[in-house]
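Note that one protein chain is taken out, while the other chains of the complex remain in position.
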Amino acid sequence: MKLNEILLKVGVKTELLSDFELEGIAPLDKASAKQISYVDQTQYLKDLEGSQAGAVLIREAHKEKVPNHIQAIIVENPHLVFAKISHFFKKPEFSGVGADAQCGNDVKIMPNAVMGKNVFIGDGTEIMAGVVISDGVKIGKNCKIYPNVVIYRDSCIGDNVIIHAGSVIGSDGFGYAHTKDGEHIKIEHNGCVIIEDDVEIGANTTIDRAVFGETRIKKGVKIDNLVQIGHNCIIGEHSIIVSQVGIAGSTTTGRNVIMGGQAGTGGHIHIGDFVMVAGRGAVGKNLPPHTKWGGHPLMELDEWMKFYVSLRRMLKKQKVNDENK
Amino acid sequence: MKLNEILLKVGVKTELLSDFELEGIAPLDKASAKQISYVDQTQYLKDLEGSQAGAVLIREAHKEKVPNHIQAIIVENPHLVFAKISHFFKKPEFSGVGADAQCGNDVKIMPNAVMGKNVFIGDGTEIMAGVVISDGVKIGKNCKIYPNVVIYRDSCIGDNVIIHAGSVIGSDGFGYAHTKDGEHIKIEHNGCVIIEDDVEIGANTTIDRAVFGETRIKKGVKIDNLVQIGHNCIIGEHSIIVSQVGIAGSTTTGRNVIMGGQAGTGGHIHIGDFVMVAGRGAVGKNLPPHTKWGGHPLMELDEWMKFYVSLRRMLKKQKVNDENK
Partner (left out) sequence: MKLNEILLKVGVKTELLSDFELEGIAPLDKASAKQISYVDQTQYLKDLEGSQAGAVLIREAHKEKVPNHIQAIIVENPHLVFAKISHFFKKPEFSGVGADAQCGNDVKIMPNAVMGKNVFIGDGTEIMAGVVISDGVKIGKNCKIYPNVVIYRDSCIGDNVIIHAGSVIGSDGFGYAHTKDGEHIKIEHNGCVIIEDDVEIGANTTIDRAVFGETRIKKGVKIDNLVQIGHNCIIGEHSIIVSQVGIAGSTTTGRNVIMGGQAGTGGHIHIGDFVMVAGRGAVGKNLPPHTKWGGHPLMELDEWMKFYVSLRRMLKKQKVNDENK
């Protein structure tokens, strides 16, 4: 589809661009000469020079920074226009329903499992009743996919993976651009979810697909029930994520991280190797390796254990002082 | 069904009432002359005069307040008797399963989707595998209902709505009356859920039907994964509800409210327009428009940001003082 036509449809008035056949959208560092990207914040201007993007949506104030090999398209709100353009490249969830999954040996597929096109299922894997697997999903060997699990398109599941009933792998991440009037325009998510070998995922857990690239659950990770993993997260090898934890978008963890029940994180955070966050801990900043944390606001676990005890003691003392006056 | 017969069955002894054919239950302000209502708390006695209810369950102490046009039925626990009567008016979830959904143009219905009676689906809407849609549900145009979503009876979904896999729309609200022995008697929920245009709902989210009337998600609201919206809530236009938030029953929000991840509210609260509640914020009271909040207990965000810093400083200071004594 011509970029000119798309821009017209999303309400952007630009001078006529060269005859540009747009093939997709991508972030600056990933975009090819057939793709469009955007810059919204000053901090990303430095990435323009090295980008291979064919075009970039950019504010008037920043247009001088666009190198010659990239077409600059001046708009008031680059993120918003980018979101609108993303809709032209949304892939359908199911291009069709086929009984044409490519299955290895000893695959068991129960009744009422539904698969899209180009699904691959490895040796010895069991797909239970009510499972829905969308286009282009690959599942490895000796997996157990329990009833009513849903796996969105292009997800990639390793060997010996267990996914318990009702979990959803690859749903769209929660990402929108915002108009002046306070409306939210969906950013289509065309990234995927990758789940490596030996992962176990509990019941009714949700793992969102990436906006671009991937959300990745690394080898040996164990995730409990009702956990939320946001788009573009990476969970390090052998990490343990207990029930009802929420990991916000683009947060990454090192290996053998433990997140206690109902803990949560902000987005775009890194949690170092072997970090332990106590149940209900609220992570709002990067955490160095081999440290232990708890509480909200988050404190080092040692401090947290004493903090409220000290406060109670102080209040009691003050009360005594006040009474003695 | 005769009211006398119903009362007999729920164990209420009353003098013979006039020959009253009961057609349903309703709150005082909504009840018709064929319906029964109840008053449990003194604060609602003032609503009796204006009510059109045919009968009212009321305590002995309040019976003088019942106007002549309403039959007073004296009981020890009006709420409990009301709950028991509600069971006679429970509608079945599915009156039958039909392939008779009324579909607009270009509707795509995947295999293993099941629909009840009197379902209407608008042009261009896609119903994916494993979706279950109950009696009387109306879905607008160009919606995407992802796999294994369940939509309970009488729900009403607008245009351009996206509901991700595993979400449940219209399940019964969590409402019970309590006996002296500590048992809980279900209050049947015959209200509905209304989801307006341009709403997106994440995966494995739950939105409960109203006990009476409606739970309403207004135009343009975006709800993330694993969110709980209780019975009779109203979420204002273009609000953003991040993952794992819980909104308790009868709470309402203005427009463009933002609730951060894992935030929660009590019931029967109003959150004003453009309010922002930080992740994990616990809302226990009405919040005025254009304010920002965080923490548990909830504080204005500015105070919350400094509160724990100040406490830590105070503790440190005190420790130094103690050591210097």
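Each chain carries a letter (A and B) given by its place in the written order, and its residues are counted from 1.
Rule of thumb we're sticking to: contacts are C-beta pairs under 8 Å (C-beta built on N, C-alpha and C of every residue); 3 or more make two chains touch, one makes a residue touch a chain.
None of the values given here were measured: they were computed from a predicted structure.
Enquirer: Touch as defined at the start, partner being the missing chain; which of B:E126, B:D159 or B:D208 qualifies?
Expert: Missing-chain contact among the listed residues: B:D208.
Enquirer: Of the residues A:H164, A:K218 or A:H231, I need the one that contacts the missing chain.
Expert: A:H164
Enquirer: For the chain that's not shown, point to the residue among B:N148, B:T215 or B:N256 touching it.
Expert: B:N148
Enquirer: Have a look at B:V132, B:I195, B:A210 or B:I234 and name the one touching the chain we're not showing.
Expert: From the options B:V132, B:I195, B:A210 or B:I234, the contact with the absent chain belongs to B:V132.
Enquirer: Would you mind spotting which of A:P27, A:G98, A:G124 or A:P147 touches the chain that isn't drawn?
Expert: The one listed residue touching the chain not shown is A:P147.
Enquirer: Touching the absent chain: which residues on subunit B qualify?
Expert: Answer for subunit B: residues 93-94, 97, 112, 114, 130, 132, 134, 148, 150, 152, 166-168, 171-172, 174, 176, 182-184, 186, 204-206, 208, 226, 228, 230, 244, 246, 248, 262, 264, 266, 282, 296-297, 307, 310-311, 314 touch the chain left out.
Enquirer: For subunit A, enumerate the residues touching the unshown chain of the complex.
Expert: Touching the chain left out of view, subunit A contributes residues 110-112, 126, 128-130, 144, 146-148, 162, 164-166, 198, 200, 202-204, 220, 222, 224-226, 237-238, 240, 242-244, 255-256, 261-262, 279-280, 295-296, 308, 311-312, 314-315, 318.
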